[in-house]
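A single protein chain has been omitted; all remaining protein chains appear in their positions.
Letters are used for the chains, namely A, B and C, taken in the order the chains are written, and counting of residues starts over at 1 for each.
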Amino acid sequence: MSEQLTHSASKKAFRKDIPLIDQIPPRKKHILRGLPESELHVEEFLMNIGPQHPSTHGVLRLVVSMEGEVVKSCEPDLGYLHRTFEKISENRTYQQIVPFTDRMDYLGSMNANWGVAAAVEKLASIEVPERAEYIRVIVAELNRIASHLMWMGAFAADIGALTGFVYGFREREMILDMFEEICGSRLTYGYIRVGGVAEDVTPKFIQMVNDFLKILPDRVTDYHDLITGNVIFIERTRGIGAITLDEAISYDITGPMLRACGLPWDLRKEEPYSLYSKFDFNIPAYFNGDCYDRFRVRMDEIMEAAKIVRQALDGLPEGDYKVKKLARNIKPPVGDVYIRQEAPRGEYGVYMESDGSIKPNRVKYRTPSFTNLSILPLAARGWKIADLIAILGSVDIVLGDVDR
Amino acid sequence: MRFLIDVFKGLWSLFVGLGVTFKYMFRKKTTVQYPEIKKPLADRFIGYVKMMYETEGEFAGHTKCVACMACVVVCPVSCIQVTHDKHPDPTKKRIANDFILDYTKCEFCNLCVEACNFDAIIMGHDYELSFYDRADMDMILVKDKKYNDDLYAASRRQTGSEYRPIIAPREREIVDVINKREHEERLKKQAEKSPAQQSE
Amino acid sequence: MDVILGLLYVVILFSLVAVQVLILVFMERKVSAWIQSRIGPNRVGPWGLLQTTADIIKLITKENIRNIQSDKVIFFLAPILAFVAPFAGFVTIPVAENLGIQDLNMGAVYVFALGSSMVFSVIWAGYGSNNRYALIGAMRSAAQMISYEIPLVTSVLGVFLIAGTLSMREIVALQESGTWYVIYQPLGFILFLVAATAEANRAPFDLPEAESELVAGFHTEYSGMKFAFFFLAEYTEMLVACSLMTVLFLGGWLIPFVDNSQIPWWIHIFVFIFKVYSMIFLMMWFRWTFPRLRVDHLMQFGWKVLLPFALVNLVVTGAVALWLKS
Partner (left out) sequence: MEFQAIVELVKSRFPKTEAEYDKNLIIDKNDFFFFVEFIRESPELNCTVLDLLTASDHLPENQIHMIYGFQSYRHKHYVLVKVKLDRQKPAIGSLTKWWGIANWTEREVFDLYGVQFEGHPELRRILTPPDFVGHGLRKDYERPGFFVKKPDFK
């Protein structure tokens, strides 16, 4: 695997010399844009996929124009899960916003909570104890693992391997048990609060994390044996839905999708927030930008996240887990703040504008699913309908995150 | 030749996959047989909100809630409604007359419990939260300052699940009148039932 | 008299096959559960054995919904034909010596011919239900069945060359001495297994009903008993395919290295069923391990991999047979 940049192989630390936009490897310019066109004349017809469909991952509707099996154009129809969280956030105090963000990216709730908490802390200049930051890193990275495991299962199920789905869930369940242990919920945690975390971690939680990290490498090897190496899976994903780095940048693709296009851009490395500058981890990146590379990037990220959890757990200091004296209603000074973090699906940004009162004037959630989904019409054009499902799965959307 | 190698490589990858599934075929199963076996819940589990009552003294049976409205203010979805009255205890000012929690709105964020300064509400461990009627989801935690027999009746009637007397350790010292009473009632019912069964 | 006897045979066969399908569905669920670290159905009846029965009762009592714009006749006929074709295939399959409905002297050809007629039911279902998912599923299915028919038949031609007969019973009798044809024809056996999996629309070749893209493929619009017929047909087809495999390659009811004439007929039946179920287990194992192929990969695999190998197998077998004869 010469194209694989991560792991021991490359000490060059590609992130130090990020390929400049005009220095993209030349082969990137010739990607396969769909299957070769047939000379037969076929009548186009419209097909409606969703909002109730087994593999739209929620309530997404796609209006697909097809020629036989080939997708000619595809128009996503959003808004079925639009719950006006931005409007709701404008009418809540700063602490009350946090539980709503769970409902946006419900597979990466910890990261969603963290973005809001970090934005309010920056806006109101609240200093967070170190232990709280460590706990945040641990739970956020665990949530990244859980999200990627869930995604792996769902993607395998999209391709047709239903067993991978159950295996992914089996390991995710262990992480949910840990979260239940520390915050009492299994899906909507509301754990990372303004000024720290809701409650301190317990010794049982640490024991559970240790147990999980012990078995994880074996299980990931199993996934690779079952899915990644499978010749049918490779045939179904390699080269499918490939996008170039230029296109990815034009469509503001972030997260694993961007890293699959050859740019190892990860905010945890580039603009280290919280404690990420303290930890040693790699940014996996591949060059082809197709479904297979997205899969490999995420599978590698599971192991990298496990590395971070290991380090954070070892370095967990004693101390407070939240700010002791926090006003019941925070009144930040007039100003605005834009926080960007690396969520499992990509760059999660919170723009918050304060007008000096107890409620924000404007809260904008820049969610990765929304921007990543916007490339679907381009990426799916010319591929078959089975590929459309694979590409949609590889984008890793959460509809709560898209529609907000 | 290349073609043959590809075919055999592909076949081998398929066999590796078959090996993985075969391996798990004889491993220990992860499923829990849900209604019979329930996984132990974490101490911090967030279920129904439960109301605490005074157990001792003159005002036993009265709610601990003093209607300070901290939970009402902090609730992000405004699902709590409290009316207050004068407390029968002259040393205290107010007491909750009615305390209604609308579970159609509640998002189980635990903010109200954290805001409570009097340990009047805690998070229970019930998680079988299904109802047949929307009206039943207005849970009346306090009625006329006191524990009411109709309390949680909706949950028992609708879901068929008993209100389980499990409290998180941090609240374990707070004795729960509801649990006590229900336990006694249950014992009484059993005592009534068992002779009848014997006679049959 | 013959007519009544024939009808009796048919009724017995039907009930036997129906019971087999019930067991198969249950087995499918259990196998998938074991593979996926689950327990599987265990509530209805002892060890969940009555789960499929409960499902069938549910399907029978369900409403039959028909799309108002669907083609009434075709929509109605499709599930019937889907079930009849593989079911009729059982007629020639010998379960034990002298146990089987009819021994045709071209029995294998008869089974393959009936298997080909399955494609009509699928196309009718897809066309008749006036649904685009169903239509795409039906078109895929037509292409798939027609192109996998050829490697399927070609891969067994080697067996017929060696045996010199098309009668099922004689083919089994020829494997008497423990020399199963799978030993002579290992490549043929593998090709037949793959092609039969595709013929039976089983994963990884279950494109006509690929649920992640086509919801339920050609039977998207079917409900109630009509759906149950398709369900039944799928498993019956699998049963026929595995029975064929047992007869042609695995020595049918015969136990190797034993004088089979001394063994009572009911043990033969059990041996036959055991062999069939082993093959079915293999197919289920495939289904719950592999991802689904894409439609053009499927075609390429059929024409560019399976068919050349089958032809090579046939040519080599023919040459060796000729050489041995001379």
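Basically, contacts are C-beta pairs under 8 Å (C-beta built on N, C-alpha and C of every residue); 3 or more make two chains touch, one makes a residue touch a chain.
Keep in mind that what you see is a predicted model, and the values were worked out from it rather than measured.
> Could you tell which one of A:265, A:279, A:295 or A:383 touches the chain left off the display?
A:265
> Given that one chain is not shown, which residue among A:251, A:279, A:292 or A:383 touches it?
From the options A:251, A:279, A:292 or A:383, the contact with the absent chain belongs to A:251.
> Just one of A:72, A:186, A:278 or A:364 touches the chain that is missing; which is it?
A:364
> Since one chain has been left out of the picture, which residues of chain A touch it in the full complex?
Answer for chain A: residues 18, 20-21, 78-79, 82, 84, 86-87, 90, 247, 249-252, 263, 265, 270-271, 335-336, 338, 340, 347, 349, 351, 353, 361-362, 364, 366, 370-371, 374-375, 378, 403-404 touch the chain left out.
Here, only the chains that are shown with their structure count from here on.
> Of the pairs B-C and A-B, which shows more C-beta pairs in contact?
By number of C-beta pairs in contact, A-B is the larger.
> Just grab the chain with the largest centre-to-centre distance to chain C, centres being mean Cα coordinates.
B
> Could you tell me the distance, in whole angstrom, between the mean C-alpha positions of chain A and chain C?
For chain A versus chain C, the centre distance works out to 43 Å.
> Nearest whole angstrom, what separates the Cα centre of chain B from the Cα centre of chain C?
Comparing mean C-alpha positions, chain C is 51 Å from chain B.
> Could you please state the distance in Å, as a whole number, between where the Cα atoms of chain A are centred and where those of chain B are centred?
For chain A versus chain B, the centre distance works out to 32 Å.
> So which bits of chain C are touching at least two other chains?
Each of 35-38, 288-290 in chain C touches at least two other chains.
> Specify, in ascending order, the residues of chain B that touch 2 or more different other chains.
Chain B, residues with two or more chain partners: 14, 17, 20-21, 24, 30.
> Which residues of chain B touch chain C once you look at their complex with the stated criterion?
Residues in contact with chain C: 7, 14, 17-18, 20-22, 24-31, 33.
> Which residues of chain B touch chain A in their complex?
Residue positions touching the partner: 9-11, 13-14, 16-17, 19-21, 23-24, 30, 41-42, 44-46, 74, 76, 107-111, 114, 123.
> Mind pulling up the chain A residues that touch chain B in the complex?
92, 95-100, 103, 163, 167, 170, 173, 177, 180-185, 188, 190, 198-199, 222, 225-227, 229-232, 328
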